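Sharing a structure below in structure tokens format, with a few things to ask.
So, chain A:
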Amino acid sequence: MDFDWMKIPYAFLTLFIVVNYGFLLNAFIQKIGARVGRRHGIPIWQNYADMFKNYGLRSSITHGVMFYLGPVFRLSGGVGLILFVPIIYGSTMFSNMSFAGDLILALYFIFFGTLGMALGAGESGHPHAAIGITRGLSQVTTAELPFALAVFSVALQYQTLSVTDIVAAQQGGVLNWTLFTNPLAVSAAMLSFLGSMMRPPFDVVIAPQEIPIGPPTEYHSSYLALMQTNRAIFPIAKIVIYMNLFFGGATDWPTFFFKVFMIYLWSAFVGVVFPRFRVEQSIRWFLIWAVPLGVLSIVMV
Partner candidate 1 sequence: MAYLVMATGFILILIGFYGALTNRNLLRMIVAFTIANTGVHLVIVAIGYMHGRTAPIIDSAVAASDAVLRIIDPVPQALVLTAIVIGVGVTALMLAYAYKLYESKRTLDIGKFTELKW
Partner candidate 2 sequence: MVNALYIIAAAMAAAFFLGLIKEDKRGLAYTVTLLALAFMTWVSAGWLWAFAVDGVLTVEIFTAGTEPPFAINLRMGLAEAALTLLVNLTGLLSAIYLKDTLLELGRRAMAVLLIATMALCGIILTRDAFNLFVFFELTVIATGGLILFSDANDDGRALSAGFKYLIVSQVISVFLLLGVLFAYHVTGTLNIDGMNGTQWALLNGGAIAFFMMFIAVVAELKPFPANGWALDIYESAHPAFSAIFSAASSAATVFALDKLLLIGGADWLPVATGVGILTFVASNLFALPQTNDRRLLGYSSIAQIGLVLTVLGQRDILGESTEFIAFGLLVSHSVAKAGLFWLSGLVAGRGLSDWSVIAKRPLLVFAFVTFICMLSGLPPFPGFYAKWDLVRLLASEGRLALLALILIGALIEAAYLFRWFGYIIKREAPAEAVVCVAHKVLPVFVAVFAGWALGFVWGELSGRANLLLAIPLLFALSFLLLDWLPAWVKNSIAIVGMSTFFYLTYPGYDPLQLIFAIIILVGGAITLLASYSAHGRRVGFYPSAMLMYAGLAMLIHATDTFGFFAAWEFLTIGSYFLILRGKESEPHALSYIIFSLGGAFMILAGFAIAADGSYHYLIESLRQLEQPVAPWVFAMLAIGFMTKTAAIGVHIWLPGAHAEAETDVSPMVSGILLKAGLYGMMVLLLTMGKQQLYGVELTHVLLWIAAITAFLGNLMAIFQEDAKRLLAYSSIGQMGYALFGLALMNHLGWLMALMFVINHYIYKSMLFLAVGGVAKRTGTRDMYKMGGLITLMPFSFVAVLIGIIAVSGVPPLSGFGGRWIFYNAILDSDYRLPMVVIFLAGPIAFLYLFRLIYAIFLGQLKDEFRQIKEAPFWIVLPQMIYVVLLLIFAVFPGIALRRVDEYLTRFFPEGGLGWATNQITSNYGYWNPVAIMITIGVIFCTLFAWLLFVNRKAQKVKQFNIVFSAERPFRPETTHFAWNFFAPYRKALGFMVQPFVTRFWGGLTELLHSTADFSRKLYNGNGQTYAFHFLAFVVVVFFMRLGV
């Protein structure tokens, strides 16, 4: 097997950029949310501080093997996802491991971390963790559905499942973006996007008041540090898929930063306006408002 070993340092470079951007972006979005609520918000470096603090903690306990492996699964999911998707269109340097599989691989690999995390949290034995997981899984089944429909619609539209080919088809002007060639699919996907960003109105999974922070309840120290790292990577990875599928991808890093930020902002924008849904409410909401759009997009393609 002829493997280009240079891919490995390139992958580390990608990761390095994404992690840092993720830390900053998360804090920035949080700050925006705070300012809308007339609060001061966290400093922009807060996430770095948290991470170093968590790695530095001396005491750490474990509840068992799966508990130990949970964060590993979680971060593997995030890192893998970033590496399986071409980040910068046309750049072999930042296409990473996208030769291993196409869009479907990315879609299904999203669940790798979720599943591992759920298992790890499950072993902690804390009921709040389990409650958080049931809520999260319940919500994700319908939240992901419009996105899956939109992906299918886009795949039908471009007759390919390769992310690179989909981005290629959108080059040559803003009007070639899927956003304009298939607006129904994009709207469905963007509604679905709200459900997967852990922001209101769909953040009952980690609902701080009822089940303090949900699945990760029992996690602390270096476990939590790993998960924080993932929390920086994962949204970016997810947004990269959206960007590639619907918004023409990115041909260089500045475009990448801008588009990712704008897409992230959409969930923050909705989040600061609406209160939280209960799980069954959000399930119904996705089925009633988002899924029909997805269905339409499939029919109309």
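Methods note: a residue touches a chain if its C-beta (ideal position, glycine included) is under 8 Å from a C-beta of that chain, and two chains touch if they have at least 3 such contacts; residues count from 1.
In picking the candidates, the idea was that all candidates are chains of the complex that A comes from, given by their letters.
Remember, it's a predicted structure, so these values are computed and weren't measured experimentally.
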Neighbour of chain A by the touch rule, complex-wide, chosen among 1 or 2: 2
Residue numbers on chain A that touch candidate 2, as the complex places them: 1, 55, 58, 60-66, 68-69, 71-73, 75-76, 79-80, 83-84, 97, 99-105, 108-109, 111-112, 114-115, 118-119, 122-127, 130-131, 133-135, 137-138, 140-142, 144-145, 148-149, 152, 155-156, 159-162, 217-218, 221-223, 225-226, 278-280, 283-284, 291, 294-295, 298-299
